[in-house]
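Note that one protein chain is taken out, while the other chains of the complex remain in position.
Chain IDs A and B follow the sequence of writing; residue 1 opens each chain.
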Amino acid sequence: MFDPYYLQQLAIGLSQGVIYALMAIGFTLIFGVLNVVNFAHGEIYTLGAFVGLLVITALAPPLLVVVLVVAAVGAAFGVGLERIAFKPFRRFSDEASLKSRAMRESTLMSSLAVSIVAREGLELAFGSQMQTLPFDQLINKPIALGPITIVTGDVIIFAVAAVMLIGLQWLLTRTRVGLAIRAVSANPLGAKYVGIDTDRTIILTFAIGSMMGAAAGVLVGLYYGAIFPAMGFVPGIKAFVAMVMGGLSSIPGAVICALLLGLSEGLATTFISSNWADMVAYGFLIVTLIFFPQGLFGAGRERV
Amino acid sequence: MTLIRRTFIGLALAAPVLFVASADAADAIRLGYQLPLTGNTAQYGQDFKTAAEIALDRFNASGRLPVKVEIVYEDSRSDAKEGVAIARKFVDDEKIVGVLGDFTSGVSIAAAQVYKEAGMPQLSQTASHPDFTKISEWQFRNITTQAGEGPYNANWILSKGYKKVAVIAEQTDWGQSVVQYFAAELAAKGGTVVFTEFFNRGLPDFRALITKIQRDKPDAIYTGFFYEDGANFLKQAKQLGVTTPIFSTSAAHNQKIVELAGADAEGLSLTTNFLPNSPRPEVKNFVDAWVKARGAEPGQFPAQAFDAVNIMLDAVVKTYPKTTRASVREALAATKDFPGVTGLTTFDANREPQKQLSKARVIGGQFTAVSE
Partner (left out) sequence: MSEIRRLIRPVPILLALVIFVAVPLGLAQFGKGYFFQIANLVLIFALLAASLHLVAGVAGLLHLGHAAFYGIGAYVAALLGTELKLGFLWGLPAGGLAAAVLALIVALPTMRLVSIYFAVATLAIGQMIHTVLLNWVSLTKGPNGVLLFSGIKLFGWAAKTPVAIYFVVAVVVAASIFAIHRLGHSYYGNALRSLREDDQCADAMGIDTVRLKIEVFTLSAFFAGIAGALWAYTTGYVSPTDFNFSNSILVLAMVVVGGLGSLPGAIIGAFLLILLPEVLRGFGDVRNVLVGLVMFFSILFLPKGLFGEVSALTFVRRHFGRSQNRVPGGEVGW
């Protein structure tokens, strides 16, 4: 008989992976369109969790409402973030600026600066300590599945991630908006020439991506029952890694890699001490990149 | 040339701020306090600051000295770079006769190198690194080291009849010493450590680790964590249906752990030397002032900070009017049976505090003293 211990570890790894995936979806969407790293995505996630805390303590609505409200606020944050940290840097459209490395990396720094301000601001407002969410709202009631135990949150987060993924795939491949997003992602200048409102498309992408990031934040906050200003940092790195491993352009690829990452960490803990688990995850990444330099699901490199 | 000018203007604008000296009070005696007021560990630094303010207000109101004592707070962000710079700053200020802090051992040690060289007494409320007080005769601490707490806990667990113990601790200098001293005593007294593992601080998900612990079927779990990790661990242990008794150190003693983990914290046993519901008047006074300032009960660390400040102030009183860094050091080293909120404190020859420990358990959402 197969040892239920491994099944349990598998389930735990999978639930970790789903959490990374939840974050990776929004991250990949934004990266795909702008082709720049958005350092502030982790802060959107944190802000989502804090907005969730405020909503829950003020109104105590059902979970679905909380997630929807947070997603709406997250979309607003996304639009704001785009306006502050990304839009100003599209003002230079001359050829020299477009080619300048420094100009291309400037949004990296502006999003980093925004994330610093947001995190430090949260620390000033709420303190760095963990905040408690009301216990009756948490999604961590155990469910016994034969020999293994999962919690309600695993199911909910899995469902939300699945809905997000399918919804996004539908949006991207079946709607005009999705078409515009893919066009901007493939070639911003070309998209502009064929009459796509690139600014609007980018804003929309930020709204959708940040909506998902904020929803992820509140769900994970409810899952662990504690939120704090620096909570977005580690999942942010993991989502980044999953996205690159998946090949940047593929959202399902990012999700699969996030699951792989979670699983490898979970299973690694079985064989080695948990403080070395990161080593396995990153080692896995390096090995993947050595054999698949464009990520697992990435398209071949095009001539720019 | 505009570029150079721009740069120089930037630097020139920055320069004057550097040299703005803080307004001096006539001939007040000064102490420095380096602590993280911002960053990931700001909650601890803010607690220490509140504790120090309570202690200082009391002291200045009591009129034990004809001059006022003031404390200069500097934010280190738990970053060694900033901690060392602050240390230099404190050393430069000739009015400062003693320094409190830092919070983490790493920053405390980095700063200690400066204090050692300059001859400045340094008293940390939390630096638990085994080598901290070995750096020089200028380093003191007001935290029971694991050399005392580990064996105490080992004997407690054995006396409850638990022989097989799983040990986990955070991967920090402190966590290392938690495991080391506990395991040594447990083995010496006939128990066995069936499982040892370190985890990285801030690990959100302990379930993989907990599942692994369960496989070894220990009688008890001994843990070295702070309250945040503790709350996560307790919640997830309960989710996975763990009923093994869990023991911990005084570092987890904070009402926040009950707040964060709720009913899942029930039954957590730990050692402490500070119980907010103790009837002793000094404890009651401190707890009342704290509740007034913060609205909740203080935990172990603020109590240690409060005592550290008071021990330092006491040393200043003893040396007055010949208060110098050297004389404060002598007075600190001579501290004996100082009656603080964490019990009586005596510094031994190695400038380590000797404290009495007591046992507590979370019963009905409260840390309650137990005698067993």
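Keep this in mind: a contact is a pair of C-beta atoms (placed from the backbone, for glycine too) under 8 Å apart; a residue touches a chain by one contact, two chains touch by 3 or more.
As the structure is a computational prediction, the values presented were derived from the model and not from experiment.
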Problem set entry | Full-complex contact with the absent chain, from A:58, A:144, A:194 or A:290 | A:290
Problem set entry | Options A:11, A:24, A:49 or A:114, residue touching the unrepresented chain | A:114
For this session: Spell out, residue by residue, where the missing chain touches chain A.
Result: 37, 85, 88-89, 92, 99-103, 105-106, 108-110, 112-114, 116-117, 120-121, 124, 237, 240-241, 244-245, 248, 273, 275-276, 278-279, 282-283, 285-286, 289-290, 293-295, 301, 303-304
For this session: State which residues belonging to chain B touch the missing partner chain.
Result: 3-4, 6-7, 10-11, 14, 17-18, 20, 37-39, 42, 74-75, 77-82, 84-85, 88-89, 91-92, 104, 106, 109-110, 113-114, 118, 129-131, 135, 171-173, 175-176, 198, 200
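Note that in this section only the chains that are shown with their structure count from here on.
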Exercise. How big is the gap, in whole Å, between where the Cα atoms of chain A centre and where those of chain B centre?
Worked result: 36
Exercise. Can you list the residues on chain B that touch chain A in the complex?
Worked result: 38-43, 46, 171, 197-200, 202-205, 207-209, 211-212, 215, 228, 231-232, 235, 239-241, 256, 259-263
For this session: Report the residues of chain A in contact with chain B in the complex, numbered from low to high.
Result: 5, 8-9, 12-13, 16, 120, 123-124, 127-130, 132, 135, 140, 142, 149, 151, 224-226, 228, 230-231, 234, 265-266, 269-270, 273-275, 277-278
